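Missing here is one protein chain; the remaining ones are kept as they sit in the complex.
Per-chain residue numbering starts at 1, and chain names A, B and C are given in the order in which the chains are listed.
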Amino acid sequence: MKPVCLVIGAGAGIGGTVGAKFAREGYHAVLCRRSDEDGLNKLVEGIRSEGGEATGFLMNALDESSIEDRVAHVEKEIGPIEVVIYNLGAQIGDRTLADTSYKAFEMGWRLATFGLFRLAKTVTPYMEERGGGKILVTSATASVRGNAGQHSHAAAMGGRRLLCQTLNAQFASKGIHVAHIIVDGAVDAPDTLGKMLGPELFQKLRDTRGAQDGLLQPEKMAETYYHIAQQHRSVWTHELDLRSYSDTAWWNHD
Amino acid sequence: MKPVCLVIGAGAGIGGTVGAKFAREGYHAVLCRRSDEDGLNKLVEGIRSEGGEATGFLMNALDESSIEDRVAHVEKEIGPIEVVIYNLGAQIGDRTLADTSYKAFEMGWRLATFGLFRLAKTVTPYMEERGGGKILVTSATASVRGNAGQHSHAAAMGGRRLLCQTLNAQFASKGIHVAHIIVDGAVDAPDTLGKMLGPELFQKLRDTRGAQDGLLQPEKMAETYYHIAQQHRSVWTHELDLRSYSDTAWWNHD
Amino acid sequence: MKPVCLVIGAGAGIGGTVGAKFAREGYHAVLCRRSDEDGLNKLVEGIRSEGGEATGFLMNALDESSIEDRVAHVEKEIGPIEVVIYNLGAQIGDRTLADTSYKAFEMGWRLATFGLFRLAKTVTPYMEERGGGKILVTSATASVRGNAGQHSHAAAMGGRRLLCQTLNAQFASKGIHVAHIIVDGAVDAPDTLGKMLGPELFQKLRDTRGAQDGLLQPEKMAETYYHIAQQHRSVWTHELDLRSYSDTAWWNHD
Partner (left out) sequence: MKPVCLVIGAGAGIGGTVGAKFAREGYHAVLCRRSDEDGLNKLVEGIRSEGGEATGFLMNALDESSIEDRVAHVEKEIGPIEVVIYNLGAQIGDRTLADTSYKAFEMGWRLATFGLFRLAKTVTPYMEERGGGKILVTSATASVRGNAGQHSHAAAMGGRRLLCQTLNAQFASKGIHVAHIIVDGAVDAPDTLGKMLGPELFQKLRDTRGAQDGLLQPEKMAETYYHIAQQHRSVWTHELDLRSYSDTAWWNHD
């Protein structure tokens, strides 16, 4: 039975691509996403056509017990969850405070912060019993600084970053590696950036900036995710940033 | 009509003391706290006996519309809210992940993060229309780093810190001064630390460490809160730390 | 004999103005600057004409023993140094790496980092013997992040910031308050910004942005410097930022 790499938030960008990388390296990729069954099936079949193992589930992480039940089911029916990729974002674009509803603010927290808390509470007992595991959390610039219009996103991601630190403080010594990966730039991701921009603008961005490697490429990101998951326990990375060579770092101005 | 200093979270420690300081300086202090009507009345009467103006309200910030209705009522019946002291904490002591319930985690966020969001959405339109205002947010070490057992607290305060940055990014240029005050040490506060420790231990701590100024004294903190609220708009402080001379800074080890 | 406020780097902007504030509050201001004897005399006379005490010295902090001898002399002849304002900057404008000479890089360090180290080594024994003192260090955005063209400045100020933390770690418990004040914006300072821009451009900036309080005003900054120096030892601030309400914080983009 292969170890499982469970991906929470498996679109055609980071989540699906990282899952495929782990599948190529010998994991059973369990891909969970909220919607688009066709897209999900395509990801699963893509992995299988390469000889890898994968299973896909539609799952709305906002639903009560959704994450909890999925973890229990995977552990029972598919295999031991050795790696989790927590990839749910909460970016809703820039909105003024007046335009950010209570509901939007709460949803950001439910997806980005509370969902990770639920996942961690559910999966760490399995990992701890087996002596180890890895929880890799995709994060964003908004986890390290607030910016105009990012009321919901920054509050959610800022909370998530410190949650990763509390998890690390409790679980590192028990063999559970928690890593916080700050994605500081636009990702070449059709299911997130692509949908935000629409097909035409997205293609144009790919043809210009993307053609110069100015968009983060998910297959290349996956190399680093996999590297972190393989680090020897004497040399774990808790936090790192990822950005294109042509992007300005968040702490600098153009 | 005096300008109002609205204190959300007005115990006998930071909140009540800062309110009293502003009352001495000419504000009408509106003190809100969840429980202990006697304690509240004592704070209000203390201010009045010095010749200051104060009004007290019991208010559970978790209740729907509680903050919103209070702001509307104060603006209509008491005076223009020039200063808000947001002083609700979410410290529940160190708990392992297993011992931190979903409810506790959510409550931390509701008090420390969402409450500030609700307050800001409600009060900034008034302030913006008047060309200015001040929102001073009491914060904690947990806003800048997670630590073992602080799952709920660090996630809530880390989100709150970045929320303060997003508020600052949108509202500073409109004359609304948002300040994030990192309290990095134990405060000589009977209603929080005192209740956590119990009367005997608390008195003992006061007699030893407190006698050497090793506990942050609320009356002295109030001086700095007031100073920040008076800073000229060409020289605003967004973030600062406060700790006793005898304490080790959070980034150092003993 | 009045306590002394020693200002290292006393131009007509922050240094001289903070010195004058402390003189008004009862200190003997000792103003040190590298050049412009007329400018120095004007500052000293300005203080005296208000009834304050002040003495001025031309001093090149790069000269061997300059800071050391000045401290010894002041302690012996003028009074006990209770407060130091370390105000030497090392901003030389943006320069590419190729255009930043070894000499310029070293000079940045000598003024901004090594000079503070020399000052601290010299003055802390006096302060420690008397049970306390204050060292307020004017700092810059470059102390918290590097940026293009800031090779010398950021390296020097980044080192200085952590030096302030090491000084705080050793000396806070001995009653010596070290504060690191991050000035995140352009200051209305004729001797630094004024000289960098030239008289015409500087006047124009004052008439536009300055007229809207978009330049930090030294007299207003001095209020905060003085407040920090008066904080009770149970509530010391080690670090804070100062910027105009209309400026974007360094961690945000326009």
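Basically, a residue touches a chain if its C-beta (ideal position, glycine included) is under 8 Å from a C-beta of that chain, and two chains touch if they have at least 3 such contacts.
Owing to the predicted nature of the structure, the values given are computational and were not obtained by experimental measurement.
Contact with the undisplayed chain is limited, among C:I92, C:L167 or C:I182, to C:L167. Touching the missing chain, out of A:V4, A:L111 or A:A169, is residue A:A169. Touch with the chain omitted from the figure is made, among C:A61, C:I92 or C:A142, by C:A142. Within the entire complex, the positions of chain A that touch the omitted partner chain are 165, 168-169, 172-173, 175, 177, 188, 213-217, 220-221, 223-224, 227, 230-249, 251-252. Residues of chain B in touch with the missing chain: 144-148, 250-254. The chain not shown here touches chain C at positions 96-98, 100, 102, 105-106, 109, 113-114, 117-118, 120-121, 124-125, 142-143, 145-151, 154-171.
Everything that follows uses one rule, which is that only the chains that are shown with their structure count from here on.
Over half of the residue numbers at the interface between copies chain A and chain B are found on both sides, making the touching surfaces mostly the same. Distance from the chain B centre to the chain C centre is 32 Å, each centre being the mean of its Cα atoms. Put simply, the C-alpha centre of chain A and that of chain B have 34 angstrom between them. Under the contact definition stated at the top, the residues of chain B that touch 2 or more other chains are 165, 168-169.
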